[in-house]
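One protein chain is absent from this view; the other protein chains keep their places.
Letters are used for the chains, namely A and B, taken in the order the chains are written, and counting of residues starts over at 1 for each.
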Amino acid sequence: MNFKNRIETLSRIKSDLFQKDFLLTWQKSESDLQMILEVASILKELRRQNISSKIFDSGLAVSIFRDKSTRTRFSFASAANLLGLEVQDMDEEKSQVSHGETVRETANMISFFSDFIGIRDDIFLGEGHKYMLEVGEALDEGYEKGVLPTRPGIVNLQCDRDHPTQSMSDLLHLKQHFGSLDELRGKKIVMSWAYSPSYGKPLSVPQGIIALMSRFGMNIELAFPEGYDLIPEIVEIAKVNAKNSGGSFSVSHSMEDAVKDADIVYPKSWAPFHIMQQRTELLKIGDKKGLADLEHTCLAENSRFKHWEYNEDIMRLTKKQNAFFMHCLPADISGVSCKEGEVSAAVFEKYRIATYHEAGFKPYIIAAMMFANRFKDPAQMLHYLLDRNRKRVEST
Amino acid sequence: MNFKNRIETLSRIKSDLFQKDFLLTWQKSESDLQMILEVASILKELRRQNISSKIFDSGLAVSIFRDKSTRTRFSFASAANLLGLEVQDMDEEKSQVSHGETVRETANMISFFSDFIGIRDDIFLGEGHKYMLEVGEALDEGYEKGVLPTRPGIVNLQCDRDHPTQSMSDLLHLKQHFGSLDELRGKKIVMSWAYSPSYGKPLSVPQGIIALMSRFGMNIELAFPEGYDLIPEIVEIAKVNAKNSGGSFSVSHSMEDAVKDADIVYPKSWAPFHIMQQRTELLKIGDKKGLADLEHTCLAENSRFKHWEYNEDIMRLTKKQNAFFMHCLPADISGVSCKEGEVSAAVFEKYRIATYHEAGFKPYIIAAMMFANRFKDPAQMLHYLLDRNRKRVEST
Partner (left out) sequence: MNFKNRIETLSRIKSDLFQKDFLLTWQKSESDLQMILEVASILKELRRQNISSKIFDSGLAVSIFRDKSTRTRFSFASAANLLGLEVQDMDEEKSQVSHGETVRETANMISFFSDFIGIRDDIFLGEGHKYMLEVGEALDEGYEKGVLPTRPGIVNLQCDRDHPTQSMSDLLHLKQHFGSLDELRGKKIVMSWAYSPSYGKPLSVPQGIIALMSRFGMNIELAFPEGYDLIPEIVEIAKVNAKNSGGSFSVSHSMEDAVKDADIVYPKSWAPFHIMQQRTELLKIGDKKGLADLEHTCLAENSRFKHWEYNEDIMRLTKKQNAFFMHCLPADISGVSCKEGEVSAAVFEKYRIATYHEAGFKPYIIAAMMFANRFKDPAQMLHYLLDRNRKRVEST
């Protein structure tokens, strides 16, 4: 990588990320998104060349997770560590949605030394994004009133609506695979439901993918069995995006039809929107019997669609029988991690290493979000790091 | 802030904090306490001005908590991080009091690389402080025998007797609010019991407040319903302190009488001393039935004092109807965090941001305790940091 050229390119991108939270990709301009991709790529290369990106001498990055997570937790911790922040976990009660006073106060109490707060809250439909906004307002107040020395930036590590660190990693993966964002124009990507022996999986990945990929002139095909709808207003956003960017958006209820001429397939199980709504209501009132019944019904319903598996027969229908396969991991792999799942063992194995690479962008995407939040001119700061040339690992 | 002047002032304070544990404020001289306040203020300002206070290149700060804590945990982690130490949590079994061999050995096993140990142990009356002394003795032995390369300092993050990081934060808050420690002379502070729908709350906050504020010529009014006594010997300490410092100390069983002419009110629920004693005995023998019965009796007893709520009627009785309100947070706010609580929503809202500021001193108080424990001449080291002028966050 020619750093100077890359940073030069970067310096011409006009973005509006400074001191802004990163919650939903559709609230960001194309320039903002390009900025994140570029900074992420440069940070990745800096590390590969053993050049330190440590910009904080001390400071905390707080992680708030409403459910257990290994991958996202490590990605966040890695990003924080790369920049010099120490992660402190804040464990919210799993089944409890904090609101109002509690959020307002706690947000301040954990932020006296915090530079970033990463939040993952995808269990309750209608809650995750709202919660992040509430935290943001509390931090605004705390900063304005002089309680907090800096306004910590919020990074959405997955909410009920979007999963921007995932979708941006996926976009960077596609950019790298096809050569440039321009090369994505006119490419057909199938965001597809697929069978899984579990239920209640969040909608944020498919929603994030259709809302983001539609920004770059791609042809989006959203495929799912009838009834497995996503949140309608986010589908609407994807439609508008596609129109504005010169791409297209369509929905299909046949996997076979959907994958025809596909350049990219992204199978992923999710729960129907209306089920997630019911589930949220039941969780709120703590109705265990109702939840068990709902799970039973849904698993039975799911099992009608076991043929929604990405196997070699399906892949043969794609462009040149060779569509690029993506997954956010972990995948439900038939005969490996479950009896019947989202993808056959043979298809997954072919793309296994590619999906690892895909996942490997996430720490850098998160670090880039932090970087662009903190510095008005990221290009200048990257220049500084390059000139500083501090080694990540000492050598003689 | 004129750093040079402040540090110059600091250099004239003769303190005896070097390599000493900070367990109880009443074991420290007024100069010691002033030193902590000053160092905390300077560290806070250094951070605000983006000047690094990192004095450790590596090293651990161990936290031992006998119960769950978000605020204190974050304060300790923040202080450690500010100075360059990494926090390692040591989770003791909740309901088990370790003694003798176990404490002696464990204290050494966790200290090979530790510079500080922060302990919160406030559940068992008669145990918390004793436990800290035991840990301290074990560390003394380990250091003397060459097992440990340094003698880690102990910071009391709350015990059964005192809560010095809280009371010192509160004192710094008062100092800042009224302008100086001298301005506190003759001010009336009401440390008052207040109703809460829970039971078994520790006594360390009210005890810490009366024992500390009585050092600076304040008029202490301790108010509680009959039967809700604190540990007698600590009340005695407060009395003596008040006498020595030219202040006063009195007890009242009427909230209305107590708050008359009050400059400051500090409402806080606590459990009666003799109940905590009973509870400790029951916890020690693991008598669940006994504990349930005790809780039942106490909640019934508590509910007789629901009128001990700090609302606008009560506040109107204070000096100029405008006493300064303090709380260690989280408060039980009527109609917000509970049905009936320590403080009305209107009164709390008026002082909400002030209580956030109050809490915001704690990380710096803890950092100051560490700083003064580690350096014989804190003024000189602060001078060094100022001259070093390393940025906390890089900038170009």
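The working rule: contacts are C-beta pairs under 8 Å (C-beta built on N, C-alpha and C of every residue); 3 or more make two chains touch, one makes a residue touch a chain.
Since this is a predicted model, take the numbers as computed values, not measurements.
Undergrad: For a quick check of understanding: of A:K20, A:K54, A:K145 or A:K306, which residue touches the chain that isn't displayed?
TA: In the full complex, the listed residue that touches the missing chain is A:K54.
Undergrad: Need a quick check: the contact residues on subunit A for the chain that isn't drawn.
TA: Touching the missing chain: residues 47-48, 52-54, 70-71, 73-75, 77-78, 81-82, 84, 86-87, 329-330, 333, 336-337, 353, 356-357, 359-360, 363, 390-394, 396.
Undergrad: Extract the touching residues of subunit B with respect to the undisplayed chain.
TA: 55-60, 86, 88, 90, 100-102, 105-106, 108-110, 112-113, 115, 141-142, 145-149, 374, 377, 380-381, 383-384
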